[in-house]
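A single protein chain has been removed from this complex, and every other one stays in its place.
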Amino acid sequence: MPKHGIVPAGTVRFLAFAALVFIIGAAFTAVEPRFLSTQNISAVTRHMAANGLAALGLTLVVIVRKFDLSFAGTACFSAMTIGFMIAGGHDLWLCIMAGVLAAAIVGAFNGIAISYFGLPDIVTTIATGSIAGGLAFLYSQGRTIFRNFVTSGILDLNDARLFGYSASFFFLIALYAVAWVFMHRTRYGASFHATGENPVSAYFSGVPTRTYTMMAFIICAITSVFAVVLILAESGTADTNKGATLLMPAYAGVFLGAALLGGTSVLATLAGTLLITMLLDGFSLLGVPYYYSDGVVSAILLTGVVLFDARVRQLFSDLASFIQPVTSASEKRS
Amino acid sequence: MTDVISTHAVAERRHSKAINRIIGRYWLVATLLVMIAVFAFLKPQLLDNSNIATILRSSALMAIMILGLTWVIAAGKIDVSFMQIAALGNMTTAWLLASGSGWALAATCGVAVGAVAGLLNGTLIAILGIPPLIVTIATGGICASIAAALGKGTSIRIADAGLLGDLLFTNWGPVPVIAVIAALFYLISWYAQEKLTFGHYIFALAQNEKAVNEAGIAARSLLLFLFVFSGICSAIAGVLLAASLSSGQPMIGSSYFIDGLTAVLLGGLMLRIGKPNVLGTTTAVLLLSVLVSGSAMVGWADYQRQIVKGVLLLVGVAVAMQFGHRSSSPIQGA
Partner (left out) sequence: MTVPALCAKAVSKRFGRINALDDVDFVLEKGEVHALLGVNGAGKSTFIKILSGVYIKDKGVIEVDGREIDCHNPKDAIRCGIATVQQHPELVADFTGYENIFLGRESARAGFLSGIDRSVLKRRGDELLSRFPVEIDLSRRIEDMSAVEREIIAILQAIGGDHIRILILDEPTSTLTEVEKEVLFRLMNTLRASGISILYITHRLEEVMEIADRFSVFRGGRMISTMTPQQVRDKNLSLAELMLGETLGAVFPDKADPAQLGELVLDVRNLRHQRLFSNVSFQLRRGEILGVFGLVGSGIDELSKVLYGALATDAGSVELNGRKVSPKSPAEALKAGIFLVPGDRRVEGLALQQSSIFNITLANLGRASSFAGFLKRSANRRESEEFAARVALSPANVTMPVSGFSGGNQQKIVVAKGLFADADVYIFVEPTVGVDIGARAKLYGLMRELAMTSGVIVMSTDCDEAHGISDRAFALYKGRQVVPAGGVFTRNELLMAGIIGDATHA
């Protein structure tokens, strides 16, 4: 349930979350003191940036009560677009814009098909993601692109530091801050929430719901490009698999955060992403092999959703049978 | 409450004319026949005995993998973990064989892990009511991780494919024995779907879970069973694949993902439009196998096929919206 502004009732949940972060951090540090080193925190923040960026757009899609399974494929497509442009010697920002444009086109296609033509979201985005992923091969028949990467300046995006920590992290925080203000303090955010909560009544209130739903898909595609740019910056090459890994952590971040903080929101996603990234990084530091990552993330997501979601829902349904008579009976008396 | 095929679009319901209905119901079969004709014309080798056997064999394996999935989606839920469950079954079998067990034990365990995974899915989705997409994304991740871990990140060689391997490669003329077995399973399933309350209730579930519950039908048990059954089917396919390839591959499922979903959804677009059914799945699986075989012969690359499959899926969904029996669906929430 989207909340309107920062609700005081959420403070308890927020504190619980903070406690959780603290406990996890302490547990990892106890086993492996390097966890708290500047180098590691820098790595955590850098990984968080990529995951968090993709999750931000997905948050918007989930708020309008849709699902997007295509942004991984879209990210691959954009990655290769950017790589192709870089190899062509163009200015870095032009290359990135090209990637953004490519993603926006896919996002717009999703948005139009789902919002204006009423196609089902899950199946449609599976299809478009697959198509986009296939299109990624068109640029170089699937061969890795690495020409001009070093000279283009893209690697700097990975290396840039602010106060000793990864600059991309601060970019993430800034973007989330902007997103929060947008969603909770502007009419546009209100329109998004209205569209998601009850599209019919939003339409009757004059909100152009179809446009907003479409925009959610476009924004989701674009943020996944931001994420994939960071991935490209780190590896220095572009191949058709860059972006495939974005799906799981993004969903985990959005839904774990939603389960913990009681509703899908920008803040919840940030919290969820932080938790997931911390856990992944901690396990990797402890020497747990890479192929366990997906499993770890999934298990945590599942546990979080089951523990918090199911129980909360149970509680709510019990309360509901109490709340109904209370309101009307007490009203009658007054 | 979820119907993967339909949405709460603002589009008005169309009253299909008779001819539209006929097109809508049988276009898939027509497409299959046209495709065979076209490819056979271009490359007559398509119709060689050995090639037909190959097509039928891979169709059989795919069909077995997604038999349970057909009903899960028909009941209005989604399962994106089926391929990873297959991979887990596959790797479990391989790992046990490599550790010295016989085929009987290895195969049984391989199938059993599928049942366990299905049980996990079913419990969380049917009993606890957690959204199926999130659950299956997570359980899929867990299964994939365990599968990879079993092989320490790589594949496991199987020395001797045993009886199962022999069975898989036995043909009666152009028809592999395994295809006959698969066809038998499908026939039994078709009977259950059409002539027993089993199938009737599945379709009712997809429309209105509340009505089913109020009629005194144990909807939750039915759903639980469907997920367990789906897990078993996927795992059986995984075990068969182990025998077929003489190795355990942790990533075995990835190519089956799009294919599997496409087959179920395309199949859902014939006969009972918008409702996945076993005959439809059979036809769609054959269609995809012919596409794979024919396009390989004609010289298409993997990624080109991927794009075509995605487009096929999209077209299929759009066709369903156009010609199908649309019932206004409740607010969605997968």
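As written, the chain order gives the labels A and B, with residue 1 at the start of each chain.
As a convention for this text, a contact is a pair of C-beta atoms (placed from the backbone, for glycine too) under 8 Å apart; a residue touches a chain by one contact, two chains touch by 3 or more.
Computed from a prediction, not measured in an experiment: that's the story for all the values here.
Participant: Please identify which residue in A:Ala194, A:Met215, A:Ile231 or A:Ala258 touches the non-displayed chain.
Facilitator: If we include the chain that is not displayed, A:Ala194 is the one touching it.
Participant: Consider the whole complex, including the chain that is not shown, and state which of B:Leu184, B:Ala211 or B:Ala296 touches that chain.
Facilitator: The single option touching the absent chain is B:Ala211.
Participant: Pick out which of B:Phe39, B:Trp103 or B:Tyr201 touches the chain that's been left out of the picture.
Facilitator: If we include the chain that is not displayed, B:Tyr201 is the one touching it.
Participant: In terms of residues, what is the contact footprint of the unshown chain on chain B?
Facilitator: Answer for chain B: residues 192, 195-198, 200-201, 203-204, 207-208, 210-212, 214-217, 222, 225, 325, 327-328 touch the chain left out.
Participant: Quickly run down the residues of chain A that touch the omitted chain.
Facilitator: 1-2, 4-5, 185-188, 190-191, 193-194, 197-198, 200-208, 321-323, 325-332, 334
Operating definition for what follows: only the chains that are shown with their structure count from here on.
Participant: Which integer distance in Å separates the CA centroid of chain A from that of chain B?
Facilitator: 29
Participant: Help me check something: in the complex, which residues belonging to chain A touch chain B?
Facilitator: Those residues of chain A that touch chain B are 65, 67, 113-114, 117-124, 126-131, 133-138, 141-142, 199, 203, 210, 240, 247-248, 251-252, 255, 289-299, 301-302, 305-306, 309-310, 313.
Participant: Across the complex, what residues on chain B touch chain A?
Facilitator: Per the touch definition, chain B meets chain A at residues 3-11, 78, 124, 128-130, 133-135, 137-142, 144-146, 148-149, 152-153, 250, 258, 261-262, 265, 301, 303-307, 309-311, 313-314, 317-318, 321, 331-334.
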